[in-house]
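Missing here is one protein chain; the remaining ones are kept as they sit in the complex.
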Amino acid sequence: MKMMKRKRWAALILVLLMGIGALSSCGGNNKETKEKDSTPAQTADTSDSSGEVVTLKWIQVGTGMPANYDAWLAQINPYLEEKIGVNVEMEIVPWADWDTRRSVIVNAGDEFDILFTDQVRYNSEVNTGAILDITDLVKDATPDLYSMIPEDYWKAASINEKVYAVPTYKDSSATMYFVWDKEIADKYSVDIESIQSYDDLYTGLKAIKDGEGTAPYYMSKSGANFLISYFDQLGAGLPSLGIKYDDESKTVVNPMEDEEILKQLDIVHKMYQENIINGDAPQSDDENKYKTFFTAQGWSGAAATVWGPNNGIDDCVAVKYGDTVVSNTSVRGSLNTISSGCKNPEKALQLLELVNTDSKVRDLLYYGVEGENFEYTSDGKVTRLNFDWEMAGYTQGTFFNVTQLAEDEFNQWDEVKELNADAVPSVMLGFDMDTSSVETELANCRAVYEKYKDEFWTGAQNPRELIETVKSELDAAGWEKIREEAQAQVDAAK
Amino acid sequence: MAKAKNSEETISKLNRISPKTNVVFNIITAIFALMCVIPVIFIFIISISSENSIKMNGYRFWPEQFSAEAYLFLLDEGQMILRSLGVTITVTVVGTILGVMLTSTMGYALSRREFRLKGFFTMIVFIPMIFNGGMISSYVVNTQFLNLKNSIWALILPLCVSSFNVVICKTFFKTNIPDSIVESAQIDGANHFSIFGLIALPLAKPMIATIALFLTFGYWNDWFQSSLYITETKLYSMQALLDQIQRNIEMMANNPTLGVTLQQYIRNMPKEGARMAMAMIIIIPIACTYPFFQRYFITGLTVGAVKG
Partner (left out) sequence: MNEGKVKVHKAKKRKRWSKSDSQLTIMVLPTTIWYALFCFLPMFGLIIAFKDYRITGGESFIYNIIHSEWAGFKNFEFLIKSNDLFVILRNTIVYNLIFIVLGTIFAVSLAIMINLLFNKRRSKVYQTLMFFPYFMSWVVVAYFLSAFINVDKGLINNIIQDTGGTPVQWYMKAAVWPFILVFMYLWKSTGYNMVIYLASITSIDQTLYEAAVIDGANKKQQTRYITLPSLKNVIIMMFILNVGKIFYSDFGLFYQLSKGAKGSIFDAVATIDTYVFNALKSSTPIGMTSAATFFQSVACCITILIANAIVKKIDADSAII
């Protein structure tokens, strides 16, 4: 009995301890996190009376938080403090978590100052009210920033004529390329420079297929969907709705029905059936493996710097296909927005201005820690010491003030500038549709598009037949209603 | 005593299935077990194939070229992986113990028919099984109200109790601890705490082992909590770390429109072999802890014994 009594008390104490443990774990964290809060990297709550240093929080996507983050802060913060009285705190969200974390950060009201975004989310984030309107602010507070980016890009980044983001001035126009393994092409006497349409492509690739036996054209599940990039999607986020970039009459159509596109897809379908395109195209991801031929967006210099090395092609040549188009979509590939709850918007803009104009700041963001990740050479260029830097350069600011790499013989950014300058602007540049009245139909139409897009763009099914199915399902999902609404808004804006 | 044991043995020996049936059962279970393990062997083989042979020939059961490069790559990241392993183990052990205690107490109370508030607490357990406030409101509660951001408790607490486990517990206690035993113990002057600690728990070893197993495996596999609440790499769990690398690659592979500038990063990503090596590190250690839990699936003390 005595034994039982003691054990009984033991059990009771155990239960009480559990309770206390559960409670204190919640309370105890207050202490823990409060300590963390008082470390140098403070949130934007710190007072901003003139003269005091303001800490800005910038959220970007990348591989992850850099291992040498503290060393990096030690290099960049003093410089920033000196120039504009600002300290920066970065949060680099890994690619993998980007979708979930963003949704949470934006919707849950987490504090941040600058947030990287892209065309997929920009429109809806502005509509929910999470982003600050900087139309006037950017012209008043940071005139240098405003003038260095062309008018067209500001237009493309605006919604309802208000500017909500600072676009990243880089390869903001879209150019498509046919990328070849020149060695194999030469072997079969294929004149790659002259191939400018899928018809010509077919003849050339067939020769290679007959000779080599394997499928030369590698397609991932995105297939030939770049063909649709010549249509402006009006910010609705539905690829089967748009206006052709050079259509002066501004008629809203379903790009998938466009005769030009269907003609090209007929050939794609033929290539798929004859095994010139890899049979698992509709399921394939874009992998780095050897490809004799593929399509990609970028600039021709990338053949030597990126496409070739990534895919194991020794002699890689890219041939331009079609026009270079600048549209809302192409510009919005990289945008930096300011939170509508930001307490120091001028300072935030000033930071962005500095990043886009000052090479030292730009290099630190792009390459990493000086001395650990990169070094300056004697003639003012940069050599990379390792490839570990986890931040993604394209999310931060323009490429044009990034110091060139010592090993680059030519400045590939020059070519990008040229492409940008030659770009044909879409007739709908700067226009975004207000989708609030058709959200339901849009959701269901998107579901239909998602259902068929892989097999449509890779030619796995006959496009002429498939488009009929797609059309009827889109109609049933309310596509006509969206089209009417879009056309009405487009006409009203003329 | 010896005689009793012998007769027990004789009975159990006599009570076996026929040798023929034994062979049949062996074959059936062996086939299924084989089907389960072959993919793992396959993954292992890919992890020791050279990157080149994968690029050229795709996946093969017998690769052209063997290489340890995948594991060497991981060795480079060794320190970080070991630290994340430490985090995972801590989280798993603490979480499992906490979870077992919280779950079994609730399960026990709910199994007592005379408990006046049984209906009320059953609702408390049942409703969260069906209705969920959503990821964002959980995030808001956990970070703004409970201050769990970047704390190891964010990895432990949200997962330690699941209504599923509570129901299993309750059903088990209800079936195996009849009211009569509890009542006779109460007559002897015991209260529920001691009944719980001295009678119920010892009898419930297999069930506790089951719940502990579910909890352990759940914690081991979890990467979602880290992705939501942890930004300091020091606090990542191992699954989170390795899985993140995997999902980074997928994200990039599925978004070619992100542009050429992204392609540079792909060059630094670990290749196929390394990804398979990571999968191996995730699968093998934990699967091998299963025997540890199995020990408790023994024919333990039975109600009959206690009756005596």
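Per-chain numbering from 1; labels A and B assigned in written order.
Everything below uses one rule, namely that a residue touches a chain if its C-beta (ideal position, glycine included) is under 8 Å from a C-beta of that chain, and two chains touch if they have at least 3 such contacts.
Keep in mind that what you see is a predicted model, and the values were worked out from it rather than measured.
Hidden chain, full complex: it touches shown chains A, B. From the options A:D70, A:E439 or A:E480, the residue with contact to the chain not on display is A:E439.
Note that of B:M207, B:L241 or B:A274, the residue touching the chain absent from this view is B:M207.
Although one chain is not displayed, chain A still touches it through residues 15, 18-19, 21-23, 26, 99, 103, 106-109, 120-121, 124-125, 128-130, 132, 215, 221, 237, 278-280, 282-283, 339-343, 439-444, 446-447, 450-455, 460-461, 473, 476-478.
On the side of chain B, the interface with the absent chain consists of residues 11, 14-19, 21-22, 25-26, 28-30, 32-37, 39-40, 42-43, 58-59, 101-103, 105-106, 108-110, 112-117, 121-122, 124-134, 136-138, 140-142, 144-146, 157-158, 160-161, 164, 166-168, 170-172, 174-176, 180, 183-184, 186-187, 191-193, 196, 206-207, 209-210, 213-214, 217, 220-221, 243, 246, 250, 276, 279, 282-283, 286-288, 290-291, 294, 297-300, 302-304, using the contact rule stated above.
Assume only the chains that are shown with their structure count from here on.
Inter-chain spacing, taken between the CA centroids of chain A and chain B, is 37 Å.
For chain A in complex with chain B, the touching residues are 1, 4, 7-8, 10-12, 14-15, 18, 21-22, 25-26, 29-30, 32-33, 36, 63-65, 67, 91, 94-98, 100-101, 103-104, 107-110, 170-171, 220, 222, 285-290, 296-299, 302, 306-307, 309-310, 312, 333, 387-388, 392-394, 399.
By the touch criterion given at the top, residues 55-56, 98, 101-102, 105, 135-136, 139-140, 143, 146-151, 153, 157, 189-191, 193-194, 196-198, 227-228, 231-233, 243-244, 246-248, 250-254, 256-268 of chain B touch chain A in their complex.
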